[in-house]
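Mind looking over this structure? Questions follow.
Excluded from the complex is one protein chain; the other protein chains are retained at their positions.
Up next is subunit A:
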Amino acid sequence: MSKQFQFKLVLLGESAVGKSSLVLRFVKDQFDDYRESTIGAAFLTQTVTLEDQTTVKFEIWDTAGQERYKSLAPMYYRNANCAVVVYDITQSASLDKAKTWIRELQRQADPNIVIALCGNKTDLSARRQVTQEEAQKYAEEEGLMWGETSAKSGEGVSEIFTAIAKKLPLTAPPPKTAARGAPGAAGGRGVDLNRQPAPGQNEPCNC
């Protein structure tokens, strides 16, 4: 019997680095040159199937990038199992912003959160400002996953989400699938069919 898991994923990163485009490519395999800016956050889901037939369903919160919306972010990363922090390889300032998000996640988010750093827009590599070496080195120092993608061409997109799926603790039920952090949130949502009585250390308090 194949195992099914569900995880909450949050996308963070500076405005216009391509967070929504990345998700749109991952979820619908589509790309638009111009998409309306995300206000607040958008919610999408996508399921990936691993080689051993394990399926991992991602509940994705795609957040707005503008600084003014920063205060909303904790609501979305609070109970996230994984985060994709996106920068634009043609904008070195966007990597600085990504580093700020990563520091915030390391301080505020679940200590077990899986963080992937993602350099988007490789189709524009002629205008590259962030080298692979620089980003990779930073990711290694911080213990993050790292990859480059092009939401436009699709390059690397499914790879990064699959890699995250593999990195997540698939041997035990995910710590908490509930996005909102309230008890019983997973109930009635048809997920985690293999959910077993959770070992104590994996079950957060039910406060």
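Assume contacts are C-beta pairs under 8 Å (C-beta built on N, C-alpha and C of every residue); 3 or more make two chains touch, one makes a residue touch a chain; residues count from 1.
What we mean here is this: contacts and distances are computed from a predicted model.
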Omitted chain, identified by the protein name its UniProt record gives, among "ATP synthase subunit 4", "Proteasome subunit alpha type", "Ras-related protein Rab-21" or "RabGAP/TBC": "RabGAP/TBC"
Missing-partner contacts on subunit A, residue numbers: 15-16, 32-37, 39-45, 59, 64, 66, 68-69, 71-72, 75, 178-182, 185, 188-190
